[in-house]
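Presented below is the structure to which this report refers.
As you look at this complex, bear in mind that one protein chain is not there, while each of the others sits in place.
Here the chain labels run A and B in written order, and each chain numbers its own residues starting at 1.
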Amino acid sequence: MLGARLREAGWGYAFVAVPIVVFGLFFVYPFGYAMYISFFHWGILGKQAGASGTFNYHAVLHDPIFHIALKNIAEYTIGVVPLEMALGLSLALVINQKIHGRNFFRSAFYFPSIASSVAITTIMLYIFNSDGLFNHIIGSHTPWFQSAGTAIWSLVGLNAWTTSGTVMIYYLAGLQAISTDVYEAAALDNTGAWRTFWKITFPLLRPAHFFVLVVFGIGALKLFDQAFIVGGGSGGPNNATQTPVLYIYRDAFSNFDFGKAAAAGVVLFVIIFTLTLVQRMTVGRQEAA
Amino acid sequence: MTLQTSVAAAEPFIPGRARAAVARKAFFYVVIAVVAAVFFIPFLWTLATSFKTIPDSVNVHLIPHPWTSSAWRAIWTQYDFKLYIKNSLFLAVVVTGCNLVLSGLGGYAFARLKFPGRELLFLLVLGTLMVPDQLRLIPVFVMLTNWHLIGSFSGYILINLVTATNLFFMRQYFLTIPKDFEEAAKLDGAGPIKTFWKIMLPLALPAISALVILQFQGTWNDFFWPLILFGQGSPHLYTVQLGLAELNFTYSTLWPQICAGSVIAILPILVVFLAFQRYFISGVVSAGVKG
Partner (left out) sequence: MRKRLGVILGLLIAVVLLAATAQAGTRGSKVTTITLSGWSSGPDEDALLQQVVNNFNKSHPSIHVDYSVINGDYGTAMTARFAAHNPPDVFYVDSSVAGSWAQQGVLQPLNRYIKSSKYDTSKFFPSLLGAFTVGKTIYGFPKDWSPLAMEINKGMLGQAGGKAPTNWASLLKVAQTMAAKNVTNGGKPICLSPDWARMLAFVYQAGGSLSNLTSPAAAAAVNFYVGLMNKGLATTPDKLGSGWCGEALGKGKAAIIFEGNWVLPYMKSTYPNVQYGVFPMIKDKTGGNLAFTVSYSLAKDSKNKPAAWTLLSWLTGKQGMTQWVSKGLALPSRSDVKAIGGRQAFLSAAPYAHGWGFGNPHFSAAYTVMNNDLTAVIAGSKSVAAMLSDVASALKG
């Protein structure tokens, strides 16, 4: 039996070898590099004069702008992830059924995800302008994406909408794995549609939930692109669109303070890692081998 | 059989019930039609704007005023979008294919093969998701420059051979497949490769479809890494996204041209989507159990 176990382990390593090498080279090494330089004064061309130490971490953790960035990203993530999951799951359930024009609806729901973000962001900025379509309808004059108070929530709405198609695809795949016997049994027991969903489908989607929660949760915590476009790269107005990754980016590519950027990166990693561990131990717990 | 119809089949026939069911169904269709329309509007606007003149493109109405196809002509002649599409197609196909193979094998191993350190390695995989691109840009770029993999597609393909997202996704999917299949295969004396190739892959068709659709789209829409790795000084390597960026300036964005380019950019993804989404068929797994 030991021979069989060894052989299985051998195959296991063989199957994951290439991915592990790729990840090692292009993620683990750069992160190790970041951890290293976070203790130095580091410029574009490498190490600069000055002693080593934890001063970069001190600077980052005591920077009020970094605190604002953390607060913003927390609000954003708590807002966007449940919304994305709910939207994506709803859409998947809808188009999983035999409805007329199924292909059309599948394509329509998937559209915002595949349209280039230039087009989508432009249209959204246009519609939510201070004198745009949305304000015409509700009778307001607020520039939604440009006001300090509403910028983050406008981003939540925008991104939840554009990623719903992608989440839908993942849930759609997950739904296919649920055997139809389960539904037939529920029907024979005269279980209502809602009950069937809540007590049977939803729990059976647990691996999909864990996946979406982790991947899109981490994605939310790493928000950069739209915050950059909407805030003009400065994190404005008044730091309303400041995010941790934007903070790292500016420290690295505007201020050329690579040591401090690396420190911020390590701090962010620790935060995300802890949160993911918590998710693993709650939602992802039931993982058979 | 779907959820709705199987439930309806079990109920006895009552006339009032039937009318209510029809009303509910009509309402349902109205709602999703409205939702679909809302989701479709960005594309309609993009299409409409591609036929506008620049001064008209700043207006909101969906009908161009006047109509002109000058943006489309400009795209095709002034900018080499034929070449850009070819490049994007090449990269998307290669990267998607590599991801398919590597995350399929890797995902299966993490889900079903036992080897020491498996959980730790999986945490490492998840860990890669937590490193933002901006943080790893410089070390990766310097590495690739030293290996002379800049200025060609090689560096880009290498760093995108497999992603943690795809690996993680395939693992989750394989976890949901009942063990019966592998037990049966083991009894028949099949090794891991045979089991994977003949049993797990066909059962994972929905996951494969999802992966193909999403990775194709991801590579197709990728702007940042192509710009950094081969988008400087090599216009013959430009992808569609780099081509679109040529139309974006600080103070004079050429909206009609960008919209025309965006429409061209969307079509291949749409084709891939329509081709692979028909593999989202329920019952593939259960059919296997019964048979």
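Operating definition for what follows: a residue touches a chain if its C-beta (ideal position, glycine included) is under 8 Å from a C-beta of that chain, and two chains touch if they have at least 3 such contacts.
Just so we're clear, the structure is a prediction, and the values are computed from it rather than from any experiment.
Novice: Out of B:122, B:223 or B:273, which is the one that touches the chain we can't see?
Specialist: B:223
Novice: For a quick check of understanding: of B:33, B:47 or B:201, which residue touches the chain that isn't displayed?
Specialist: Looking across B:33, B:47 or B:201, the contact with the absent chain belongs to B:201.
Novice: Using the touch definition up top, pick the residue from B:33, B:48, B:83 or B:157 that touches the left-out chain.
Specialist: If we include the chain that is not displayed, B:157 is the one touching it.
Novice: Among B:18, B:44, B:58 or B:123, exactly one should touch the missing chain; which is it?
Specialist: Touches the omitted chain: B:58.
Novice: In the whole complex, not just what's shown, which of B:203, B:240 or B:254 touches the removed chain?
Specialist: The missing chain is touched by B:254.
Novice: Across the whole complex, list the residues on chain B that are touched by the chain not included here.
Specialist: Contacting residues on chain B, toward the hidden partner: 54-55, 58, 78, 94, 97-98, 100-101, 137-138, 141-142, 145-146, 149-154, 157-158, 197-198, 201-202, 223-224, 227-228, 231-235, 242, 245-246, 248-252, 254.
Novice: List the chain A residues touching the unshown chain?
Specialist: Interface with the chain not displayed, on the chain A side: 43-45, 125, 129-132, 141, 143, 146-148, 234-239, 249-250, 252-256.
Definition applied: only the chains that are shown with their structure count from here on.
Novice: Need the CA-centroid distance for the pair chain A / chain B, whole Å please.
Specialist: Averaging C-alpha atoms per chain gives centres 16 Å apart.
Novice: Report the residues of chain B in contact with chain A in the complex, numbered from low to high.
Specialist: 1-7, 9-11, 29, 32, 35-37, 39-43, 45-46, 60, 102-103, 105-106, 108-110, 112-116, 118, 121, 124-132, 134-140, 143, 158-159, 161-162, 164-165, 167-169, 172-173, 175-177, 191-193, 206-207, 209-210, 213-214, 217, 221, 241, 244, 248, 255, 258-259, 262, 265-266, 269-270, 273-274, 277, 280-286, 289
Novice: Using the touch definition from the top, list the residues of chain A that touch chain B in their complex.
Specialist: 5, 7-13, 15-16, 18-20, 22-23, 25-31, 33-34, 94, 96-100, 103-120, 122-123, 126, 132-133, 165-166, 169-170, 172-181, 183-184, 186-188, 190-193, 196-197, 201, 207-208, 210-211, 214-215, 218, 222, 224, 245, 248-249, 252-253, 258, 261-262, 265, 268-269, 272-273, 276, 287-289
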